[in-house]
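Structure record follows, encoded as structure tokens.
One chain of protein is taken out of this complex; the other chains stay put.
Showing chain A:
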Amino acid sequence: MAMRATLRCLSANFSPRLPLLSSAGRDNRAARLRWVSGTRRTFSSCSVLSTALKFTEKHEWVQVEGGIGTVGISSYAQDALGDVVYCGLPEVGQRLEQMDEFGALESVKAASELYSPLTGEVTAINTQLAENPGLVNKDCYAEGWLIKMTIEKPEEVDALMDQAAYDKFIKSLEE
């Protein structure tokens, strides 16, 4: 619950002095997730690649498995938001176009709109977040996932940034 007095915004002039998870930390965590997911899959030799995290410029991640995309926000985003106190998520069955507003995360900082990274239908929402919105901060790549959705346009996934590109993107914002 540390007060981030110098915190100004979600992007651009984000201060590098603030206690962000280190790049290495983020990479390790994401890599662990890929490895765990990869070992569960048995029918594709490209299994690790297809379950790798992809990122949007709005700091959301998507992980695809079995034709379903799991969506969450990145470590950079959760740190910029501050402590999440409420997750406003869509209904299961709601159809989203890429870039549609699908909900908001409320933190002490603001109500931050969430934008759909893909076009598809919501198949599940993380009901744990109702009782424990802080999961978005504590475990943003795993337990803090937000929604799962179908993927109507796989090309949208291909166009997202991979981990390396996203790390580069973050660095460019911090400069």
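Simple rule for what comes next: a residue touches a chain if its C-beta (ideal position, glycine included) is under 8 Å from a C-beta of that chain, and two chains touch if they have at least 3 such contacts; residues count from 1.
Basically, contacts and distances are computed from a predicted model.
**Student:** Unshown chain, UniProt name, "Creatine kinase U-type, mitochondrial", "Prolactin", "Lipoyltransferase 1" or "Phosphatidylinositol N-acetylglucosaminyltransferase subunit H"?
**Tutor:** "Lipoyltransferase 1"
**Student:** Touching the absent chain in the whole complex: find that residue among A:92, A:111 or A:159.
**Tutor:** Only one of A:92, A:111 or A:159 touches the chain omitted from view, namely A:111.
**Student:** Residues on chain A that touch the omitted chain in the whole complex?
**Tutor:** Within chain A, the residues touching the omitted chain are 3, 8-13, 58, 85-86, 88, 91, 101, 104, 106-113, 115, 130-131, 133.
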